[in-house]
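For this view, one protein chain was removed and the others were kept in their places.
We just call them A, B and C in the order they show up, numbering each chain from 1.
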């Protein structure tokens, strides 16, 4: 941490501030400059609350030198984390596709789609039981009943299931039945939920919030990891910008950025990002090429009658053709799927 | 709702789509244009899931004519809603200031600040017990203990207390003790929490999410109202943009926009928006002038040692002077505080 | 400037970098930290191109301590700049309103509006002759002919005229006839134009670009000032965000920010920001309250037939009533208009 002193602060005042920081066991190194001095801090500056320093009347601004995350930081763990769910792996050399409908609608529907996506090469089945919807008047998901249907689809295909949790009330239920627990974009900074998920044993798929920075996404992973669960998969799904042609702006540069900062696996959800089914193919290919560890793709056997997100869902045949193309690109990347 | 048909769709196909919609009890009126027809829908189009229509292969796009909210809509309730907490009112002619520290730190601190802000004219005491923090390593609030301190401050001053809820696990506790339950920006679309708050009897202070549109903010209020609790106060607290000088960009034009769209009261939080204590005064004045129903201001007796948000907190003397200025402006607006 | 060294860089390498910088006459002060050292630079670091340093393989990142502008910087000129156009002042204690139509349409129109806005208390007449339009098929302004009409309106009322320049080809024409030369948001970083305007003697009204930071706006003023013309008026007119209810998001917090950073006067254009005529009144009041030095307001005698921006124009009667309200608020701010 570097502290920039306000211009015109007396040396006496600067010394008082230095004393205050040294009391915390931090060494302070002053660089005297013409207009304003700066203080370089040496030691575990995590003990210092930057807000407290910033509020000091002698301080103009604070500059952070290191990222604020530890457990998720590549600096402290070079090796890439691989998440293994009954042999289905994500991370490192393992590229995995998670596919399925936006929401579970019936046992027949989910089993049919599960069989299709498995045949095409998907390693996980996604499907929403509890659905976050902007309007209270929209379909809210089949909830517990939908979860039961997912379990039937898993029994029928062997695919591990990925589904979203929306309330701490359901932690026990999800811990018991779900293979990968998804945290949606709107709950990325639901810190109480993150802490409780940190106490479970299941891998967590953490989606980036609509206006969250890459650093904040990793900090939310850090919440889960600091609470004891280090199995976190990050997911880029588009951020909110002024552009309105696409539902969100998919930030593919986040993938190499995260790979630089963290050892956690990171996947891409092109369906939610674009909001147009015809964009899923080019964006999926780009995600592989940019270095993602996997994809999360919406597949529906009858998009025009889907209860949600029909416009961005692929039909099973289209998904199968896409998987053929992706296999070739994944191989070029030196990975396997 | 207006449906724009894809160019080149045959009349036969258009008729099939019209039939599909008419089955829902909606009248469909076709306007034939050279390149592409459009369909005007007449009737309660809330029965239609726009996603389902959008996914239809004959549909290019959908245009919404009316706002998707009902209970919060000014079209259906012209009169402005006034929230009354033991005689302290917000809305209509009643301008109210909510003041207090970012977080409750000790009984002495909160009682001292409570007395100061009451003396200056604040009508509500704010103070965080459960704190949403980006880092798991930052101070997380005194939690239940902090809530007890707030109750002592209320007992000492008579000021109703406003504090943030972060988990459905605390609904019962808050329903019993808290006067106004705050939903933070990061939980604005925590829909399960909103639904549970809709089942309580306490007024809800709902903050706008960092990347939420005005319409989405009102839709989140609609969630609470549709679940039975119509006492919602909206709060503009800055949105996330590319500008980095301020913590967030305070969107003051949201105030007249919300006043046009909804009957709910709306207040402004200049402290969180700006992140600089010296901006609180000009932004507070602007908030009054633009038509807000109240303000939420951070006040701390020792900002340099505050456990959070010191940089944006006012000292009590400064707050008192600000209140004197605001009184004059509130009067010009034809309101009372 | 502070340079953060990459973790793992050897002391020998660090010394080479230090030598490279010292050759430029800059003192370098090294702060050795566990994970990575930092270098504090002392002297006129403006000699250093930060890009060059950033590209050095030993450098992780660079941190700027001071703002990159000099002539516009409040640090070097405490006193607020007042722009005086034949006795009509903007800045310091002088609040000024610039009013008129989006575009000049006829001699009668512009003279009629000029008389109305003068009677209401405006000190400057605005009117577009050269119009920047998103579509090549939209009305592009009456150009030279429109400029002539503005001159007639000035002759009839004595109001100085403010109009936008769009090409260096017109510099001579504008220098000769126009009182305040406006640079539109889309040309804020048209650096060649800025340099040429720096060689004129007329005050420049510089609008903030749609995605420009406050610092970039001041840097564009610095371009004009560095080329010799220190008469620059800044204008906040809304930035582009995800919010779509308003045309742009008016960033009123930019006003106190600019007042902190620079001595230049800054005004607000609520008409372009909001895009709705009914928002002009509340936003104008807020602009006064937040500390702006003036306003730029669109007034049209027949908005429904205006050739552009009718939706956001006020009728003269409405403008007159607004001016009455503003006078009261300006007085409270200790200013005169």
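Here is the rule we go by: contacts are C-beta pairs under 8 Å (C-beta built on N, C-alpha and C of every residue); 3 or more make two chains touch, one makes a residue touch a chain.
For clarity, every value in this text was computed on a predicted model and none was experimentally measured.
All shown chains touched by the missing chain in the whole complex, by label: A, B, C. Among the residues A:22, A:106 or A:328, only A:328 touches the chain that is left out of the figure.
Although one chain is not displayed, subunit C still touches it through residues 46, 49, 51-52, 54-57, 68, 130, 132-139, 166-169, 186-187, 189-193, 195, 209-211, 216, 219, 222-223, 226-227, 239-240, 277, 303-311, 313. Residues 2, 4, 7, 29, 31-36, 38, 40, 42-43, 63, 65-66, 75, 240-242, 244 are the ones on subunit B that touch the missing chain.
Residues of subunit A in touch with the missing chain: 211, 213-215, 239, 241-246, 249-257, 260, 273-274, 278-279, 282-283, 285-291, 328-329, 332.
We adopt the following convention: only the chains that are shown with their structure count from here on.
Chain-level centrality, scored on Cα centres against the all-protein Cα centre, points to B.
The best fit of Cα atoms from subunit A onto subunit C calls for a rotation angle of 180°, in steps of 5.
Between subunit B and subunit C, the centres computed from C-alpha atoms are 31 Å apart.
Centre-to-centre, using mean CA coordinates, subunit A is 39 Å away from subunit C. Averaged C-alpha coordinates put the centre of subunit A at 26 Å from the centre of subunit B. Looking at subunit A, residues 240 sit in touch with two or more other chains.
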